[in-house]
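Of the protein chains in this complex, one is absent; all others appear in place.
Right after this comes subunit A.
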């Protein structure tokens, strides 16, 4: 039941990428992007749980949490409300696009990292792959909304920059934890931005 639903959702996410030339109103674009973002937000905890279960104790212990950990290559989703509220439409979208690009790349990196210590965990690898595709879909939706709003769409910066490929196993696990954690936060932020735009551009 979950698999066909996820497939439909992925198709919905990737639809704007497949049909870039389709002429839709900004409101329709925003509405089209909102539901997949909502679905994405609901399923992020699954990826985190699966990931932690594959990393061994204490990461796999119930209640494990280290919210203070951060990655320099992946900005946190937290933002002051005042700042966030003062953003214009383009900034709302642009400030989400960059981190999502970083997320897609980190998720791909995680996929490579997890092949060695967890070759027997195809579920995790599949979930990471799905998460990356969803993030890419949202990125496409954001670009489509910007285009529909007539906003400039400069190329998004490659935020991860230097990725320490020779990282130790523990650093990979730590990095993966931060990425999957942020993967749980950024869709929420994106959904709030889309909700704001949705209210601003009703159908």
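Definition applied: a contact is a pair of C-beta atoms (placed from the backbone, for glycine too) under 8 Å apart; a residue touches a chain by one contact, two chains touch by 3 or more; residues count from 1.
Here is the rule we go by: contacts and distances are computed from a predicted model.
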{"item": "Protein name, per the UniProt record, of whichever chain is missing from view (\"Glucose-induced degradation protein 4 homolog\", \"Guanine nucleotide-binding protein subunit beta\", \"Leukemia inhibitory factor receptor\" or \"Agamous-like MADS-box protein AGL62\")", "value": "\"Leukemia inhibitory factor receptor\""}
{"item": "Option touching the unshown chain, where A:59, A:87, A:149 or A:195 are the choices", "value": "A:59"}
{"item": "Where the unshown chain meets subunit A, residue by residue", "value": "54-59, 61, 66, 68-69, 115-120, 168-170, 173-174"}
